[in-house]
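For this depiction, one protein chain was excluded, whereas all remaining protein chains were kept in their positions.
This part shows chain A:
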């Protein structure tokens, strides 16, 4: 069958986009519209489900099926939909407050079930829509509207949470690096199972520059490292730094000082998440923060496949259900 060739514009709905000018969300929306035509999935087979928050307005702007649901609950709607309609491609759009605070429970359960959906977590480390309270990813000591003396919460790291929840695909990207972001969205869509992409997203109104160390072109090379499967973690503006595993921790080394064999080689396919977890925990300023695919393991059964396989299997074993037989089975008696 020849699918009509779609362009990014075909995925734009007729609704005006209402994020603040300069918001990082625009870039993510643009990349999504750019990537979707490359996937060859017809628009009507795609569903975007979001929770509540600035990022969660996303589905309204896509000319696909969509649902703007309840704060934190997007993965659960996706679970019901994907379990009953495995033919659909389902994207979950969420934010740091949505996925990790009010929706923390659903987030981990979607990941452990390995439902074949793609979760894009816009992390701006702040509550935007409610105007500037700290979020579960805000830094310790951060002064916000609700933390005038500084936040006393220890922040969560979405990648660590995902790994701990047995996620099969974990990646990170950022709004400012559009090429990388597009590539990550594509990788996520190709993975069978739950894909999580954390996207560093600048909220220029309430938390401007919170991740500038990673987003700004000049600072990025020194403070982030782009992961490549089977390659060492080389970074730095002169590509002269790398990461090495010493005992049970990671450290930064100068490539000139250590033999290449000593460098940590990234293995996104490693079923054992131990080293991936160490990498997830690399935080600025001590370490470069990992960008790219941290974990992508294949062969783990998906929830949607299994729930439907059980139905198929039951039909094969017992034959299709016969309602009259069901209600008439067992002990009965006749009244004449």
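List of remarks:
Here is the rule we go by: contacts are C-beta pairs under 8 Å (C-beta built on N, C-alpha and C of every residue); 3 or more make two chains touch, one makes a residue touch a chain; residues count from 1.
We take it that contacts and distances are computed from a predicted model.
UniProt lists the omitted chain of the complex under the protein name "2-oxoglutarate oxidoreductase subunit KorA" (options: "2-oxoglutarate oxidoreductase subunit KorA", "succinate dehydrogenase", "Glutathione S-transferase family protein" or "50S ribosome-binding GTPase"). Of the candidate positions A:43, A:192, A:244 or A:281, contact with the unshown chain belongs to A:43. In the complete complex, the hidden chain is touched by one of A:70, A:253 or A:300, namely A:70. Contact with the chain not shown here comes from a single listed residue; of A:6, A:35, A:54 or A:78, that residue is A:78. Within chain A, the residues in touch with the undisplayed chain are 13, 15, 42-45, 47-49, 52, 59-60, 62-70, 73, 76-85, 87-88, 105-106, 109, 307-308, 310-311, 313-315, 317-321, 323-324, 326-328, 330-336.
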